[in-house]
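For this depiction, one protein chain was excluded, whereas all remaining protein chains were kept in their positions.
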Amino acid sequence: MSVQAAAAAQTTKATMWAIEKSRPEPGLRPITAPVPAVGPKDVFIRVTAFAICGTDLHIVEWDPWAQSRIKPPLIPGHEFTGVVESVGPEVKAVKPGDRVTAETHIYCGLCYACRRGLAHLCQNVRILGVDRQGAFADYVVIPEQNIWKLHPDIPEEIAAIHDPLGNAVHTALAGPVAGLRFTVFGCGPIGCFSIGILKACGAAWVAAVDKNPLRLDLAKRMGADVTLNVERDAVVPSILKATDGHGVDAMLEMSGHPDAFRDGFEALANGGRVSLLGIPSRPLEIDVAREIVFRGAVVQGINGRIIFDTWYRMEALLLAGKLDVRPVITHVLGWSEFDKAVELQRSGKAGKIVLRRDHD
Amino acid sequence: MSVQAAAAAQTTKATMWAIEKSRPEPGLRPITAPVPAVGPKDVFIRVTAFAICGTDLHIVEWDPWAQSRIKPPLIPGHEFTGVVESVGPEVKAVKPGDRVTAETHIYCGLCYACRRGLAHLCQNVRILGVDRQGAFADYVVIPEQNIWKLHPDIPEEIAAIHDPLGNAVHTALAGPVAGLRFTVFGCGPIGCFSIGILKACGAAWVAAVDKNPLRLDLAKRMGADVTLNVERDAVVPSILKATDGHGVDAMLEMSGHPDAFRDGFEALANGGRVSLLGIPSRPLEIDVAREIVFRGAVVQGINGRIIFDTWYRMEALLLAGKLDVRPVITHVLGWSEFDKAVELQRSGKAGKIVLRRDHD
Amino acid sequence: MSVQAAAAAQTTKATMWAIEKSRPEPGLRPITAPVPAVGPKDVFIRVTAFAICGTDLHIVEWDPWAQSRIKPPLIPGHEFTGVVESVGPEVKAVKPGDRVTAETHIYCGLCYACRRGLAHLCQNVRILGVDRQGAFADYVVIPEQNIWKLHPDIPEEIAAIHDPLGNAVHTALAGPVAGLRFTVFGCGPIGCFSIGILKACGAAWVAAVDKNPLRLDLAKRMGADVTLNVERDAVVPSILKATDGHGVDAMLEMSGHPDAFRDGFEALANGGRVSLLGIPSRPLEIDVAREIVFRGAVVQGINGRIIFDTWYRMEALLLAGKLDVRPVITHVLGWSEFDKAVELQRSGKAGKIVLRRDHD
Partner (left out) sequence: MSVQAAAAAQTTKATMWAIEKSRPEPGLRPITAPVPAVGPKDVFIRVTAFAICGTDLHIVEWDPWAQSRIKPPLIPGHEFTGVVESVGPEVKAVKPGDRVTAETHIYCGLCYACRRGLAHLCQNVRILGVDRQGAFADYVVIPEQNIWKLHPDIPEEIAAIHDPLGNAVHTALAGPVAGLRFTVFGCGPIGCFSIGILKACGAAWVAAVDKNPLRLDLAKRMGADVTLNVERDAVVPSILKATDGHGVDAMLEMSGHPDAFRDGFEALANGGRVSLLGIPSRPLEIDVAREIVFRGAVVQGINGRIIFDTWYRMEALLLAGKLDVRPVITHVLGWSEFDKAVELQRSGKAGKIVLRRDHD
């Protein structure tokens, strides 16, 4: 299909199915929305599957963060995959029919961060489904600069979760891994992905920490050498014992929970790495002298994915068969089961839930 | 003088002048102490000058940290210089007559940190004048592995402060400097040294922050482009304005003050470096999500000096005439004026005070 | 002037003055050329000054490299500055009246290198004045992504040489500098710039090596601690003597001369850095075992400038007054003196020559 034909195809529909945060209050609802407009550098995508992120639950629940950041009406959704239907006239490397997903931090390309190779820390970032119309819809529009074309061997349910899987790759590979020992605090999907990545990349030992037995079981299935339940196990002594008393070489923080900060540092070797992806809901008390200064710790804030270094390495790990993330995808549902998916995810009885298009 | 002769020379004296924390209570007092014994790998040094560190003031004042760490009786003091009088039989590269100072973190060489090149983070570190007998005395004993031989062109008052100057070199050079913009929070001697080092090493702009006008004046003399008084100036807006709104590339924290953590992060560019040397007296509240995670900050705990990389670079900067630290040395007194020196330093009316031997 | 007005202004002229390589043979000649067309993402610049690079001399002389790479007719020139006259409709951050220069490696943004933050190593790079029409002309067109807007305090003759100065910044800052010792082989303009940058950034000692006394004199004026004339001085012994026998911490290779490779490694400390910018005209024999493997050397190929990290740091060094490159600009001529400038530069009797517009 030529660009012209594709553009024509697009214009044949004026409206589409979508899920919307319509008003500043809890809940989401299905709507009929206008099909989004396509600018000269944009790619117009027919969404085929999406997944629900923890961020989306904040938006559903309309918590303080959501109230401060989200301006309804908004179509949420930033974990997705689809097929290109048409492209704007300035688009060069993407064409109709391409299977794609996207880096959902739409970066400006012009700020001090972007111009020094830190586009993932863009000062003017607009996040899909947070700051602009998202992917819980029949169609979504993404600038070409953010498009990731999928290799044919990547299955759809994994394509739909490249965004959180990329978070995990970014966090895990933010320092040396091979022959080192790790803790991962928080065994939600990103924590579990990280465990799989660490083990695929030569981590010698990974302890997974959470309080949810289902999540700890997923962590085990992703390769954790030890799982520690904070409600039952002596977390710090267990880790110190397993590391000859000196603590792990690095800690990945995926929970945002204050206890993880306390325990994680206590079980960290001098000079160790701390990679923070979890989002604490409020300021935390940290014993900076003891935990960071005297320990010589290196604490990194991790945001998004390195564009596109993280993506290339994620794809290579997947294609090499080194990383099997399917145990974390506990449910594959249809879009018509959106409410059920939200409930499942809220309940903590699911890992990652992928939702496939189940209407034309 | 041969090793044997030197050893003989040493044994001619059995006692020496020293300053001691004799009992678990505030204060220090001069005593007559036994001359320390010299082991086979040790170097026996006649001290010729020393300086008083902030740590020593904690020991004087017998604050909670001192109460928890110090076991009286103890001779404090870890900033010093002197001349080697004798050496143990296993010592290879140091000989009587050498002018020396020392890395005062006596490392074990056997722990996980030491064996991976992180001796400055030794798990069994014993700090001179804190965990073992220090340098406020006629003589001090140091293992050869910790000795730094002085170049003839290094003057005595600068030799006496290589320990804190090395802290500043370690902190300033813990990341790229050239062509970047910086904040330095806390303008005590180490903060002021850092400013001089940054400017000598290509920092494009350095803002110094403190509340003490004398210290801000020293910061200015060491090359700060801007000095900000926290009691008078709008710290964060001033820095953002001077950096096109994006904040500085790196922050050196030398104060331990909670406000520095708050303001310092707010005025930091995305992806910026935060090097923490200051020791907060208690746990701090940090808005981890906003300040570290979303900002992609890299926060480093800085402890001691890299052995001996920091030392070589410090010496090279000094010998090249690139770094003049003399403005920070506001007073040179004699050992008999020890109490006066403590008072001056406590009062905040001094920069660095060097005390020279004024008895035989 | 609005974008529309500017576009109108542009169209008032159809032809312009330019210097061209018209045929596959030695020489260049002034021509009347069509004014270049402006695409939607392009910036149309009235050139006000340019400079002649060593690459341009290769093109003049039509040497084997030029014969293999250049497709006449071509307007050369990639060191320049000017004022924006108009911009294409997709341009966002550049406007008529802006004083600019440009990163002259026009990168594709789509290849494996570009997509991982290595746009300076773009696999499809098209270099201004080499692979596309250059800046030895009244007007030049540059894609917005490559534009560098100039700070008002940057004078025109320095703006015109940001390209080679950026090479020097990239090379000098490709590893630690502060408190380290360096050799710079080759004291043409980029070598001399490098010396100034190293000294501004805390290098403790820089030895400059060349055979041309004028260039060694410029090196001295840029801050070299020692200058060594390969035809007169014992290069390696002099450097070893000045570095306690262990050699320098890093070597910048700016000459492309085989002797520099031999001497440079011999005078390099174990574990030292070798940054290669000079372009040897043919393959070189290297004693890999002795010079690289056993020495544990790290040898980096340096190409172009990091986009735009190098540029930000270059600007910051210039604005901070830390780097004065004017001694290297030995001549400022007019465009009508182009042939004289080429001759001067060929003769080795000039440093950098800047040519200013001297017609309307």
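Should a chain be cited, it is by its letter among A, B and C, assigned in written order, with residues numbered from 1 in that chain.
Everything below uses one rule, namely that a residue touches a chain if its C-beta (ideal position, glycine included) is under 8 Å from a C-beta of that chain, and two chains touch if they have at least 3 such contacts.
Keep in mind that what you see is a predicted model, and the values were worked out from it rather than measured.
Across A:V177, A:M222, A:L268 or A:V354, the residue that sits in touch with the chain not pictured is A:V177. Among C:Q67, C:Q123 or C:S336, only C:Q123 touches the chain left out of the display.
Taking the whole complex into account, chain A touches the unshown chain at residues 169, 172-173, 176-181, 197, 200-205, 225, 312-317, 319-320, 322.
Residues of chain C that touch the chain left out of view are 111-113, 116, 118, 120-123, 244, 246, 256, 261, 269-271, 276-289, 291-303.
In the full complex, chain B touches the hidden chain at residues 40-41, 90, 92-93, 109-110, 112, 115-117, 145, 306-309, 312.
FYI, only the chains that are shown with their structure count from here on.
Computed from the mean C-alpha positions, the centre of chain A lies at a distance of 43 Å from the centre of chain B.
The multi-chain contact residues of chain B, meaning those touching 2 or more other chains, do not exist; every residue touches at most one other chain.
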